[in-house]
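A protein chain is absent from this complex, but the other protein chains hold their places.
Moving on, here comes chain A:
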């Protein structure tokens, strides 16, 4: 205790450099700094911020209410495997700048974790819908859940943004499987690549239970691994959408068997039931049902399978033809979507509470992100709180200027 204290005394004067060099020394457990801080009066301002805003608890499974408001570190290796495509772009930039991925533990995520830990896998999969104002942290909460499930060794089916599949698509092919529908080879192949990165170890374990015929020359036999289907989809871009369909169908069927647990995580689920901006060659609009990817995804999101959970996020930012202030499930999903998703558990993601806000500011200050002189003062913090009203997205954009 004393040696650590003296070491801290010597180190505190070089806080910013030493922190980057060996974070292990300075990162104490959550309990210790309260007593230490009482002893070292002059170094309180340097040392306790790190302890106030960050925890050592890197396993999401162990996150509880006492960790609420604190950031935990995601190891970069995990990030590469679990989130090849899932992080929002601004957060990815922040990650690159700070050279570490820190996520805040917040109440909605904790609630969801609690439910997930207590799920009964014999029952049909429960749907959880995260909703809230723009910029409150729905996508990052989803990422928190995904990290937890990855640590728990679930199979993760993560669609980063369903809106990307209903707009700005370059080539639409008529589906080989079903003449009515359309294929999106590019999006499907990209998604398959990322799916492969996330779930490598499962691909060889799961065996498909049916024979699928790609075209006259190629087919896949029953009993071959899912990995082969994914490979086929990636190499033959034309059949990528069908590969995705096969993957989804097989996973749904087999998750009920209990070999693995399946987490379906879709961000921007209101895209599945809205309108698309895509048009046929004769300029007539396409309904979302006519896209094969969307059709399969809808089947996935129905709760007629068990052995896992479905976590969904609504998003107005990428949505098409929805007014800017729509944030409730009824408004964003529309009648059709709401009925399709009907028995779901809504979880609201709100703006930062004062404690969370404080913690966020401390985190930015530790990483020397706020360079303005006034940012450290109380008035500065009050100003930031007023201007952003506790909205995490707005706060992040504000701090980017400072």
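The definition used in the following text is that a contact is a pair of C-beta atoms (placed from the backbone, for glycine too) under 8 Å apart; a residue touches a chain by one contact, two chains touch by 3 or more; residues count from 1.
The rule is short, and it goes like this: contacts and distances are computed from a predicted model.
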Protein name as given in UniProt for the chain not displayed, "Diamine acetyltransferase 1", "Small ribosomal subunit protein uS9m", "Leucine-rich repeat cysteine-containing subtype" or "NEDD8-activating enzyme E1 regulatory subunit": "Small ribosomal subunit protein uS9m"
Touching the absent chain when the full complex is considered, from A:68, A:111 or A:133: A:133
Selected from A:61, A:92, A:173 or A:385 as touching the chain missing from the view: A:385
Contact residue for the chain not shown (choose from A:205, A:219 or A:325): A:325
Interface with the undisplayed chain - residues on chain A: 133, 325, 379, 382-383, 385-389, 391, 394, 398
